[in-house]
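A protein chain is absent from this complex, but the other protein chains hold their places.
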Amino acid sequence: MFARRRFAVLKNLLEYVGIEPGRLHFSWISSAEAEKFQKTVAAVTEDVKALGPAQHMIKDIRKVA
Amino acid sequence: MRNTYVPYPVSIKEVRVETEDKQLKSFWLQFLNSEDASAFNYTPGQFAELSISGYGEIPIGIASSPTEGRDLLFTVNKVGSVSSRLHNMKAGDIMGVRGPLGNSYPLRAAKGKNIVIVAGGFAVTTLRSTMNWLLHPDHRGDYGEITFIYGARTPGMLLYTQEWTAWQNSGQAKVCVTVDREAPGWSGLVGFVPTVTGDVAPKPDNAIALICGPPIMIKFTQPVFDKLGWQSDQIIMSLENRMKCGIGICGRCNVGPEYVCKDGPVFTKTQLDKLPREY
Amino acid sequence: MSQKILAKNKLDAFLQGLCRDQDLFAPVMKDGKVGWAPVATADQALWDFSNTEMSPKDFFFPQTECMMRFKNVQGDPQGMIMQAEPALNRPRVLLNIRPCDAKAFQVLDLIFVQDEMTNDLYWRDKREKTTLIGLACNDPCPTCFCTTVGSNPHGTTGLDVLLVDLGDKFLAQALTAKGEALVGDLPAAAGGDEAKAAELKKAAEGKISGGVAMDKVNSREVMELYDAPLWDRVMESCLNCGTCTFCCPTCHCFDIQDETQGQDGRRVRNWDYCMSWLFTMHGTGHNPRGTKKDRVRQRFMHKFKYIPVKRGGEIGCVGCGRCVRLCPVNIDVRQVVNDMNA
Partner (left out) sequence: MEAIAQKIREAAKRLLSEGKVDVVIGYAKGTVPMREYPYFAYTPEEAENLTWSSFCCNNLALYTIRRPGRMAVVAQGCVSRNLVNLINENQFKRDDLYVIGVNSPGMVDRRKVQALFPGKTITEVIEEPEHLLVKGQGFEERLERKKVFRSNCLTCVQRNPVISDEMIGEVGPEGHGGNIDKVAAPWEKLVPAERWTEMQETLKDCIRCYACRDACPLCYCHVCFVDEAQPQWCGKTQDEADVATFHILRAFHCAGRCTDCGACESACPQGIKMRRLTSKIEKDIRALYGYRPGMEIGAQPPMSLFKPNDPQDFIK
């Protein structure tokens, strides 16, 4: 429940700085909800794949300064 | 002109667990290029930066003696990320060594003198190097009496047991090894290093003392030497500080005007008395 | 070395000559701040300014510098072996650098290059490939105190050429063979020009109002200064941030770290600072400079006592006044040193 507030603020902040909304997900899943867990993970994976590689917050160390 | 930040590539030749708590391991390292091995000219008391690509470097005293050949021995305590990674490495793995760095024990200047060595815990590494160097047939004749005092918490925490046993048996040096408390199977000395040093009572006449150990041991050993009439310039200590560049630039190990990595790690007590205790 | 005249209407031609086979940089105005940038013509560069906000030290000692690279694969014949980054491929000219900043590089030379082992090739390579054309200060600002720490508004130390603004022209003084090659073809200065430059120098020196006294700092023992009570007051407001060290032309502490990305790896050095708690922290948890007071004291002791003791009296400060201007809590180095000297 505390996490709900923190994630609400974090999600807004990340979108505010230009990180795509699809990269942060939040769900309530009980330890008994195996099927929901499986489905959520599959959905998140799909969403992130669709977004492609992240453009921001990635440090490319191969780049010559 | 050599780039002294670039480590020499070496491979791990042998790994040995040294202590019962498995926190200390010894690594014998072999240079990949023979010209690097000849460039790496060191004397006892110096250290090197062990480099693990992807993790970083750690300054470690050289435990081998140049009299033992070209391979290098390091005994490493597992504390940070580099040493933890090193503890997970195995024979054949490639890493780097940068050095030799720092000054060394003033052994050549001490020719003709008696030498007292006091070591506590795993700080014994560079003193192992020193003992091997001193006891080598080329050097032993240049020195008077050699006393080696070494203590650890328990018998299982003592490093290089085979070697100091051999020194003891050879009769070439007076070897006093102690553990903090009585322990099953231990028939040697019991007591803290300062106490044992007081009992052995090394004489200051024509002698130098090399002391290396944790701060608490040094703190209590110093007064013992004072009481026995030793002068500050006869007492030589090796410091440890956080180091990075190892060549006296980056500023981390700076103690007063001195850089432990370049001007040290070996200092006389006379020098240390004039410095802030930032070590 | 020769004294030449560089007419202001000949500046563009002079600059063209400079950037023919070198990269040319000069102070420029960017977003209301004076900073360094590449220039090609005279009007892109600043000729009338006090000094750049930050020191130009990052030309030789970048805040982040890749030192080596390695292939991050254990077992590969080339794997895990460090290879040094290549040297600078083009020489550079820094135009209109202030004498204090040039002096700072010479102080740093004493630290980065000492002997065969302490021989920082990254620093040295860039130093050797860079020509410094200084611009004398005719109007030092109220925070400048160069004359009291061995530097001068018209100082020549570390420079290849010194330009003195005489109004309609510059007196160009060649100070090294490198400098001579750049200005040798310019017309010679007349006696009056040199006299005018000498007058401006005197006037500039006279404008330096505040400063530091070092006589007692020099004569006192390290431990006497170290144990002096002043540090309890100096450290009170200090934030232990890196502002003073990062803007300082002589601060040079750094950290080295490894970074990996798949099969690629590099060893990088980054500026670090003695104000940071982490800087001296041991792996065991012991910290030899564990308190704010220890860390604040280190900065001043290092510059005004430790460096002079170790480097033949050279002070680790050139009096540029940047830390005085930028410290978020106005810790004024002049006051601190005068308290050390009291």
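Think of it as A, B and C in the order they're written, each chain with its own count starting at 1.
By definition in this document, a contact is a pair of C-beta atoms (placed from the backbone, for glycine too) under 8 Å apart; a residue touches a chain by one contact, two chains touch by 3 or more.
Computed from a prediction, not measured in an experiment: that's the story for all the values here.
Asks: List the displayed chains that the omitted chain touches in the full complex.
Replies: Missing chain, whole complex, touching shown chains: A, B, C.
Asks: Please give every residue of chain B in contact with the chain that is not shown.
Replies: 80-81
Asks: List the residues of chain C that touch the chain left out of this view.
Replies: 29, 32-34, 46, 48-50, 53-54, 63-64, 139, 141-143, 233, 236-237, 239-243, 245-247, 255, 257, 259, 268, 270-271, 273, 276-278, 324-326, 328-332, 334-335
Asks: Residues of chain A in contact with the chain that isn't shown?
Replies: These residues touch the chain not displayed: 1-2, 4-20, 25-28, 40, 43, 55-59.
Here, only the chains that are shown with their structure count from here on.
Asks: If you average the CA atoms of chain A and of chain C, how many Å lie between those two points?
Replies: Roughly 44 Å separates the two chain centres.
Asks: Would you mind pulling out the distance in Å between where the CA atoms of chain A average out and where those of chain B do?
Replies: Each chain's C-alpha centroid was found; their separation is 50 Å.
Asks: Please list all residues of chain C that touch 2 or more other chains.
Replies: Residues 260, 265 of chain C each touch two or more of the other chains.
Asks: Can you tell me which positions in chain C touch chain A when the two form their complex?
Replies: Per the touch definition, chain C meets chain A at residues 62, 64-66, 259-261, 264-266.
Asks: If we count contacts the way the header does, which residues on chain C are in touch with chain B in the complex?
Replies: 67-68, 70, 72, 74, 79-84, 111-112, 114, 116-122, 221-223, 226, 252-258, 260, 265, 267, 272, 274, 279-284, 286, 288-289, 294, 298, 301-302, 305-307, 309-310
Asks: Using the touch definition from the top, list the residues of chain A that touch chain C in their complex.
Replies: On the chain A side, the touching residues are 59-62, 64-65.
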